[in-house]
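Omission of a single protein chain aside, the complex is shown with its protein chains in their original locations.
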Amino acid sequence: MMGGNTANKPKLLVSGKRVDGRGVEDLRQIKIVARVLNDADGSAYIEWGKNKILAGVYGPSECIPRHDQSLYRAIVKCRYNMAPFSGMEEHGRSGPSRRSKELSKVIKEAFENVIIAESFPKTQIEIFVEVLQSDGGTRCAAVTAAAVALADAGIPMKDLINAVAVCKIDGEMAVDPGKEEDNFGESDMPIAFSPRTGDILLYQMDGLLTREELARGLELAKGATEKIRKIQVDAIGKVYAEPKEERFLVIK
Amino acid sequence: MESKIVMPGDIVSDKPDRISYAFVDKGKTYSTVVGLFHDGKLVPLEGPYEPLVEDQIVGVVTEVKFSGYSVEMNTAYAAFLSSREIRERYEMGDTILARVSMIDEVRSTELTDAKKLPAGRLVKVSSVKVPRIIGKKNSMIDMIKSSTGCEISVGRNGYVWISGSGNATLAEKAIRMIEAQAHTSGLTDRVSAYLKSAKQ
Partner (left out) sequence: MESINEIKRDTLSALLSSGKRGDNRGMYDYRAISVQPGILQNAEGSAMASIGKSQVMVGVKFDIAKPFPDRPTEGVLSTSADLLPLASHLFETGPPSENAIELARVVDRGIRSSNTLDLSSFFIEAEKVLALYVDIYVLDHDGNLIDCSSLAAMAALLSTRMPKVEEGKIIRGEYAGKLPLKDIVVTSTFGKLGERTFIDPSLDEEKGMDCRLTLATTPKHLCAAQKGGWGAISERDLMGLLDISMEKGKELRALLPKE
């Protein structure tokens, strides 16, 4: 989201280098571990920059309340939530904020597209994402982790999706904004792709972009989405390459 | 056992083929799950239990109704066992061995041929691992039974019932080990070695 006092705006791009030394096409460091919880049907933990996010999946299970049920497919539910200790600033309020509710909806809708819900009529599939530590771009990290958690649970999907944001800083399009770029950039555009088809499943944008800038942003995002999928695939592969009987979330 | 691990969305065929756990899009076939693809067949490495008629399952009676019983068996909704299908009478909490007799279009399941199981413990595993826990011609499960002295009923639904006076904890550990390593080779030997060493 944009904000920030433009009088104090720092230079975000100097000779092609961003505040943290990255180039415009460089992602922050991403690390994913799948299968970290014992009770959940599927789970994944992601570190993306300084973001630390945990995703858990339950389902297909009985759809509660009954009136939500569909005779033809599973109902997909999603809760995106931020821990009260996740931000650098104040202690967070309890209960979901309006922002959390909006993100829960757009994330759910991205997965409604790829989950093959017709396989499980009358049931529900629940996706829970907890932001343990936030550092800009949590919704993209949330989608990326949730996709791995769904794959871990064996929920059938048309693709393994992920999301990445693109920003405009000092007039240039750049991928994966960090916290400062989020605050002081001129545009923010989170996008979830289905890498298989190139379909866009989550799309939001604010700021000011020309047609060329939008096209450039989409191009950067597509390149990034391929790199992120590889990290997801490696994380899932590790579950089977290094099988464990008990799961642990290790954060270090 | 050189199979490839495929991810949801990975291509498994350049033609529109009918493969379980795969779907066709624009003339090509793609996997829907994390699985092993080998010889034109896709085997999921994980996933919910999807009942088939004739499956032998282990379930827990959760409700006594007028005409039968609700049986919890690792599906989203309990299965129904009609009183007319059985001679015995059950109570809530009883564990039974039964056969899936019918599944309707919204996946409601009916059971038949039920038999009450004696006191024991329930181990819940991922249903896709059950074939490995049973083994070729029951070889794996027989090995665990004889090694631990337990009676074991393995439900296709992923519910395993361990009873009798043997070492139930050891049996459970062996089953968990198979569940975690189901996709690997040489597992039978490792389980055998584990059972031998644990008995010392």
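Chains here go by letter, A and B, matching the order in which they are written, and residues are numbered from 1 within each.
Keep in mind that, in the parts below, contacts are C-beta pairs under 8 Å (C-beta built on N, C-alpha and C of every residue); 3 or more make two chains touch, one makes a residue touch a chain.
Quick caveat: nothing in here was measured; it's all calculated off a predicted structure.
Although one chain is not displayed, its contacts with subunit B can still be listed: residues 62, 91-93, 119, 121, 169. Seen across the whole complex, the unshown chain contacts subunit A at 37-40, 43, 50, 52, 54-56, 58, 61, 79, 81, 83-91, 94-95, 126, 128, 130, 132-135, 246-252.
Rule of thumb we're sticking to: only the chains that are shown with their structure count from here on.
Inter-chain centre distance (subunit A to subunit B, centres taken as mean C-alpha positions): 33 Å.
The residues of subunit B lying in touch with subunit A in their complex are 5, 7-9, 21, 23, 25, 30, 32-34, 44-48, 50, 76-77, 105-107, 126, 128, 176-177, 179-181, 183-184.
Residues 41-42, 59-63, 71, 114, 116, 119-123, 151-160, 194-197, 232-233, 236-237, 240, 243-245 of subunit A are the ones that touch subunit B when the two sit in their complex.
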